[in-house]
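One protein chain omitted, others in place.
Note that the chains take the letters A and B in the order they are written out, and that residue 1 is the start of every chain.
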Amino acid sequence: MATIRKKRKKVEVFAQGNEAIAEGALLAGCSFFGGYPITPSTEIMEIMSQRLPGSEDGVFIQMEDEIASMGAIIGASLAGRKAMTATSGPGFSLMQEHIGYACMVEAPLVVVNVMRGGPSTGLPTSPAQGDVQMARWGTHGDHSIIVLSASTVQECLEMTVVAFNMAEKYRTPVVLLVDEVTAHTREKITIPHAEDLEILSRVVPSVPPEWFKPYAEATRAVPAMAPIGSGYRTHVTGLTHDTMGFPTSRPDEVNDAMKRLFRKIDQFYGDIMMVDEFMCEDAEVAVVAYGSVARSAHYAVEQARERGVKAGLLTLKTLYPFARPAVEKLCRKCRHVLVPEMNMGQISREVKRVNNGLTRVRTLNRVDGQIITPSEILKAIL
Amino acid sequence: MADVTQLIHDYLRHNKKFPHVFCPGCGHGIVLGSLIRSVHALQLPKDDVVIVAGIGCSGRMAVYVDFNTVHTTHGRALTFATGIKMANPRLKVICVMGDGDALSIGGNHLIHAARRNIGITALVLNNMIYGMTGGQCSPATPQGNNTMTTPNGSLEQPFDTVELVSAAGANYVARGTSFHAQQLDRLITDAIQHPGFSVVEALSPCPTQYGRKNKFKGAVPMYEWLKKNTVKLENRKENDPRIPVGVFRNLDRPGLEERYADLKAQIRAKGQGR
Partner (left out) sequence: MANKKKGQTQVCVYPDWCKGCGICVAFCPSKVLELSALGKAEPVREEDCINCGFCELHCPDFAISIRPREIGAACPTFPSGPPSNGEAC
């Protein structure tokens, strides 16, 4: 998804991760931003406040808190907009109830969480990766969700486009996790031309209102979505609903509705799961990493190779659904797998679950607000 | 008079189970009638009306009416409504909230919607209690009253919705009751037509939870209480202890979505837009 098809009229700029995210969102067709300022994500909001009011139909609104920000973007999404918000840990905690609502009513939207040290106010200006499990399981109730990650400024742009495309394609909230380092790093990036990108938009009903079943089983298990005001007069509710969108507690209907919410994401696993493999073919030791840590790991793997150690790196661009096949492949053939993270072990839990005794999974954890350096990783590989 | 009920039936979703879930004598049903008559009086196309409801007995209203309906989360209806209105200002967005919904968990959203003066109509169905969860104290429960969580009488002073949203900046602020349905019709009709943020507080008896705990014998005495204890704002004399009903604030400042559209036009005229 969102691959650059042909190189045409590309623009090269020097930008930080947050700027690249805003740029990506606009390229993807985002026309609604609702947010509340929080370090280290605020630049995204500021850029959107400059760009959206001058665009054709763009809406920017600063809400009273993050609960309201999520409410507003869900409302905008239901009214037919591509909508997003950006925040950091404390705000992301407040958003959880509404993320569940978005899952339940299948509202496409993008939530960017620029991770800082936590818990609580924690380390507002330092990087961390402590929100990974919350991004997956933060809202109450059983649910399925897509969580993406970016490790470079260029990837910030590209993964934002991917996030919007997946949100629209699967009618689901998509969380994009970046860490403070990636968000504030400045480097040269290429801004693709909008026409060179594959941009997806939600499917709208092709049947007249009297035939429309807003939550019916459909191709890809994703029903068409009628924007509010388009004549379909649907009922949208966070209560478990039947195919017409009305509340139900009939076990068969509840079961169908819940299972479809999982199926619509699980069955397209291959499309959703994005990883980068670097020197993995003949690897004997592997590193599984994401975010800024993957950059340190990349460097460490190169150095290990120079010293004759057959190291490889698997960078996770999709965190959830978890990249089981790619990780399992490494677990089968490697002497050990190292999972360096700026938390006390959140993705390493998933790796261990997949590993299931195949090889040794080692962790390298840092929670002091400092990045994990290439030499730390190199030391752990050798 | 003749067509009143017929008219209501034209706006109900008849594939839903009726009678509706509200208890016998619940004021929420009467407010629902007023809302429908107001939309009808204004001849608004059903497709352009969006009912955004919170969670509570009051929020249950949304499922019954044949408009665009969104049943949101407890207290947050106004945030969704804000997104919908800004995304498509052509829509008539009406928020239906309970007193717990609007004043307690959603109090922050209420004052900020008022401050923004966004073109949304907010109906606050005030039964002075948490109906749905079984009769706990709400921020509108009068001091001294009994609820499930104030078995010795509430110690806290209730909010005055009208003063609260007026101070916060709403354009149009009114209070009515389900006993005065004709007046309530007028207030809601006015409110929907009004630019900017408009709030109608409807005092709406809850016989099951509030009534039982406060020595009302059934629904009828609660409506008698409303009759006796309210006074039209115009007729109110100083120191009258009765609750004033009527229109408290009536300003014509443009709503947020209008100001936003102007800003957009200005920016685009200057060619700053990208």
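The rule is short, and it goes like this: a residue touches a chain if its C-beta (ideal position, glycine included) is under 8 Å from a C-beta of that chain, and two chains touch if they have at least 3 such contacts.
The structure presented is a predicted model; accordingly, all values stated were derived computationally and were not measured.
Novice: Which is it among B:Ala181, B:Ala202 or B:Val245 that touches the chain not included here?
Specialist: B:Ala181
Novice: Which of these touches the unseen chain: B:Gly29, B:Gly54 or B:Gly131?
Specialist: B:Gly29
Novice: Which residue among A:Gly231, A:Pro247 or A:Gly369 touches the omitted chain?
Specialist: Checking the options A:Gly231, A:Pro247 or A:Gly369, the one contacting the hidden chain is A:Pro247.
Novice: For the chain left out of this view, which of B:Ala77, B:Met128 or B:Ala219 touches it?
Specialist: Only one of B:Ala77, B:Met128 or B:Ala219 touches the chain omitted from view, namely B:Ala219.
Novice: To test your reading of the contact rule: which positions on chain B touch the chain that is missing from view?
Specialist: Considering the whole complex, chain B reaches the absent chain at 1-2, 4-6, 8-9, 12, 14-30, 33, 63-64, 178-179, 181-182, 185, 207, 218-220, 223-224.
The rule is simple: only the chains that are shown with their structure count from here on.
Novice: Which part of chain B faces chain A closely enough to touch in the complex?
Specialist: Residue positions touching the partner: 13, 15-16, 46-48, 50, 52, 62-63, 66-73, 76, 78-88, 90-91, 108-109, 112, 260, 263-264, 267-268, 272-274.
Novice: Show which residues of chain A lie in contact with chain B when the two form their complex.
Specialist: Interface residues on chain A, with respect to chain B: 32, 34, 51, 53-56, 59, 61, 63-65, 67-81, 83, 97-98, 101, 227-239, 244, 246-247.
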